[in-house]
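The structure appears right after this line, and notes come after that.
Missing here: one protein chain of the complex. Every other protein chain is in place.
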Amino acid sequence: MAEEFEPKIVAFLCKWCSSAGSDLAGVSRMEYPPNVVPIQVMCSGSVSPLYIFSAFNKGADGVLVSGCHPGDCHYIKGNYYARRRIHLVKKLLEFVGLEPERFQMSWVSAAEGTKYTQVIKEFVKELKPLGPQIKLRRNS
Amino acid sequence: MKRTGVFICHCGINIAGTVDVKEVARELAKHPGVVHAEDYVYMCSDPGQNLIIQAIKEKNLDNVVVACCSPTLHETTFRNTSKAGGLNIFCCEIANIREQCSWVHKDKSKATQKATKITKSAVEKVRRNESLEAISVPVTRRALVVGGGIAGIQAALDLGNSGFEVILVEKTPSIGGHMIQLSETFPTLDCSQCILTPKMVEVSKHPMVKLMTYSEVQDVSGYVGNFKVKILKKPTYVDPDKCNLCDECTKVCPIVVPNEFELGLTGRRAIYIPFPQAIPASYTLDIKACPGLMPIACGKCADVCDVKAIDYDMKPQIIEEEVGAIILATGYDLYDKANMAEYGYGKYADVLDGLQFERLCSASGPTNGQILRPSDHKEPKEVVFIQCSGSRDPENHCAYCSKICCMYTAKHAMLYKHHVHDGQAYIFYIDIRSGGKGYEEFVQRAVEEDGVLYLRGKVSKVFEDREKLKVWGVDTLTGKHIEITADMVVLAQAMRPAEGAQELAKKLKMAMDKDGFLAEAHPKLRPVESVTSGMFLAGAAQAPKDIPEAVAQASGAAAKAVTILSQERLHHSPTVAKVLSNLCTGCGMCLQVCPYEAIALKDGKVEVNEVLCEGCGTCSATCLRAAIQVRNLTLHQVHEMINACLGG
Amino acid sequence: MEKILEKRSLQSWVKKLDSWTIYAPRKDENGRWNYGIVQSDSVGLDFTVTTLPPKPLIFPQREVFLEFLKTAGENQETLEVKEVLPGEKPAVILGVRPCDARAISFLDQVFSGDFVDPYYWARRKKTILVGLACLTPPWENCFCLSAEGSPHSEDGLDILLTDLGDRYFVKTLTESGDRLVNEAKALFKEPRPEDKKKVKAVHAQAEQKIVRAIKGAKKDVAAKLKGMFNSPLWDEESMSCIRCGICTYLCPSCHCFDINDEVDSASPLRGKRVRTWDNCQFPDFTMHSSGHNPRPDKASRLRQRIFHKFQYFVEIYDETMCTGCGRCISLCPVGIDIINVLHKVNDHGS
Partner (left out) sequence: MAKIEDLKEEARKLLREGKIKYVIGYAGASNGWMACPIFIKKPEDVEKLVWDPTCVHNLSRFLVDEKRRKEREKQPDKRPVGVFVKGCDSRAIVVLLQEKFIERNDVYILGISCENGGVVDEHRLAGKLEGKKPKKVEVGNKGQFVVTTADGKAEFPVEELLAERCLECRASFPVISDILSGEKLKRTVEKPFGSVEKMEGMPKEEKWRFWKEQIDKCIRCYACRSVCPMCYCDECVVDSINLAVSADTTAEEKADKVKWIQRSAESSENFIYHFVRAIHLAGRCIDCGECKRSCPLDIPIRFLNKKLEKEAKELFGYDVGFDPAQPSLISSFRDDDPEDFIR
């Protein structure tokens, strides 16, 4: 039997909210699929579109950007810039026919371990039927 | 290639129970540049830390990755371990394989793979970290407080009492702010002037406080710990050292203009003392009202002054000061009655605002504490108080709640009843917000003891009708139209940021909220700090506040300022933005997104003020040219981390 | 040998060539021609000129030289290196314009000499070029005659076809050419004397139809250039240059390349060594690792293009590295015209 497809996901988590929320999920021993490898950044506002394109280029099946809820940014307004920037990137990727499910953004606060778990579970679930992302992957 | 050592912690079975730590070590040993990889049961224990120190020395490691719990727990521990091994603290990175891996997964093989990727990602990062030392700058151990109201006075006193020099700048001729205009204060009904004047005297006599009234901050440059301030000292044309307060000058002055302190309820002369308890106790010649600063034009005041205190040649002065911290306590003004079309645009003499009513109640006020109608000096028998006048009205006025009006309106109605026993007070309200110690009881007292009639609803119109004021409104509880023929109407006008505060904020490059109040650095966790490092907020400049809140915030701001002033040097994280000036074109986009005003344009390129930068990196994601990047989390580092996370 | 092939037999001939991949010009939705793999029933030669010359079919934009894999054992590392030589099926390129074929003969010289480039030659030896003589200039900026070529040049070709209305006059030029004809011997007839006469006539007419020309012989240009390295001409002529790579990437004879390692994975270290085209018009072409760039502006880069083609190449190979195909003139987004530039070179100092 063929092994079930396990999507590879890169998640850019802001240090103050989403990474802390992910830590909380750990402390609370919540369980979620191991498909996501997190990269901690200082702020969702620091996530360059280059990171997202590059992740797909290097074979990510999905990319997640997660930051503080509006109004909660440790750096006051970084997540507002992120929201605008990421929205544009998402629209661009969808315009050329990349599956919209592959690129997602979430607000996860430091108290939302449950939400983080939920976001990952749903993300993985949505990616599985799509199969590997080969459209933008190098050497595919 | 740099030599990296990788240390994988079992954390007992916390990690090792789900992650095959030996396998992670084997995989990492194959990673380019990794010359040492080992696992240990508790890396954070003394023996564990010794392993790291030993390996650094024996294997000549350039940097270290510890795969363990979240960096929030032991990053500092292991960075210090690396330091003990002779490495810079940034030569150590943490791979979080517990909270973000072993604790949340069950499948051992998959968790092991993920832990491997996380650890490799940390290796790629640490290899490209720069060795950095904390940024250190000297501190000018003095403070500036802007605004001489209760908040500013309190902040200045707290700072002075902590042993720091303070410059207290007030734009009007006297300190005291709005509090000195009030008659009594809620909920205790103690006399405002009685409790404030001692503080005014204290601050003016304080050896550490330099008081500068009739002065305005013109320009602030520099950064936390090292501000340079330019203060404009406006000429009063009266030498306070010579003036003996004989008051002869005002008697001869031919000019009468509305008295600001009495909110126009009376007049004053062109040369005046704002109020009897003014500090400094001295006269000011109002240049705008005076017919001309020369004997030919008038010169009567100078003629009559025996002590020759009046000096027409006094010039404005720019005084430069250096300070390490700044507290802004610029206060509030009331929303102009002229904006209230529905309440007669402020044109009816007997429609007053709350501060005017305070003056009517005040024993030192224009009526010596008698409540009389400004139009005919008769005692009003029916008074309507309208709450939320200009507040909570996003369509026409201010969207926010001015917070203190419920309380002071109750107080006004109460004071009115105390003065006019046979009068009737009506209060139109939307909601009664009486959160605060003793506040709800106070409102109840107004209703129960003083028979104040509360009417829930909005007033639609106020108009004059045969020397009376007709007030039309709706009682939303009964749904009935209400018409009251009143002798006086008092509007609880919304609180606005003080006039000129926004211009000042712009000069100081301080953020403001959408209503023009000064913005705090974080609404919950940093309520007294401004976004700009080294600048603090106190009082109603930040949002509508009552006296105890303003005082508490002022003390908080002073304590925050002391955290800076109490140090010889300020230390700041060195992981801040760095400009690659060859690539920078000076487009200024980074400057626009920086929340800390840490970036400035100079000669067509940007520069980062490392003390102000918090290293958030929003600039680096905005820059189209990768010309500004955060040290030790560069685009290149993230690129390599992405690659490692994807198994590349 | 010289033969006649009826036009209607062209597809039958191609059908016989099943041991080769057949490339021929195809038209896209915008009316541009480019080479692509074709099936015999869609082969036709009624094209003008292809946007990209046939160069990439022999000297591709990306060529993998070798693959490497470093694996770490318990105590030692092993590095595996595997050379990757082109292994594609032999190919026939149908419908090569004589200018483009001549350019390939330049590449042949460049990639031989002291170092014979195995990658280039692996493809080159397996590629048969079937040319089509131009009877009218395919576009307005052709100048092959003055670039020492001709609309019916045979350089670099294995077969030259000349369109005689309902038939092609087929002239084989190499053994490979002969072989290709022999694959379908029956389709080829002996030419009649009037066919031969007609070929000569149409060839002569074709030469008359070429309007554009570089005045001056290659030796004169080369000599002139020698003294013009510091001339202000380059600055003036490059004013409108936008530093794109069209003139060089689309040139049939430009052949500069770069070699890079493309790393697919860091652990284990795995990747490829790859040759890609490079372009003297790009600012980073000469960028030193110090950040210094000896050709810092577009003037120096335009100068390089002209010098390489009309001076350096002439010195080494006694040929100008330009066959007059006109691509760089027609496709330049800002109308830089190499003929004009060369005329200004010729007029320089006189």
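For clarity, chains are labelled A, B and C in written order, and residue numbers in each chain start from 1.
Here is the rule we use: a contact is a pair of C-beta atoms (placed from the backbone, for glycine too) under 8 Å apart; a residue touches a chain by one contact, two chains touch by 3 or more.
Please read these numbers as outputs of a predicted model, since none were measured by experiment.
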item	value
Touch with the omitted chain, as defined above, among C:S153, C:N279, C:Q304 or C:T323	C:N279
Listed residues C:I37, C:A217, C:M239 or C:I316, member touching the removed chain	C:M239
Absent chain, residues of chain C that touch it	28, 30-32, 34, 51-52, 61-62, 140-141, 236, 239-240, 242-246, 249-250, 258, 260, 262, 274, 276-277, 279, 282-284, 287, 289-291, 296-298, 329-335, 337, 339-340
Touching residues (missing chain, whole complex) on chain B	1-2, 128, 514, 580, 582-583, 585-590, 592-593, 601, 604, 622, 624-626, 635-636, 639-640
Touch list for chain A against the chain that is not drawn	49-50, 53-54, 57, 70, 77, 80-81, 83-85, 87-99, 104-107, 119, 122, 135-140
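To be clear about the criterion, only the chains that are shown with their structure count from here on.
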item	value
Mean-CA-position distance for chain C and chain A (Å)	47
Rounded Å distance, chain B centre to chain C centre (Cα mean)	70
Chain C, residues touching no fewer than two other chains	264
Overlap residues in chain A, where contacts from two or more other chains coincide	none
Interface residues, chain C side, partner chain B - complex	71-72, 264-269, 291
Interface residues, chain B side, partner chain A - complex	70-72, 96, 98-101, 103-107, 110-111, 113-114, 117-118, 121, 511, 519, 521-523, 531, 593, 595, 614-618, 620-622, 626, 630, 633, 635, 638-639, 641-643, 645-648
Chain B residues touching chain C - in the complex, by the definition given at the top	27, 29-32, 120, 124, 582, 640, 643-644, 647-648
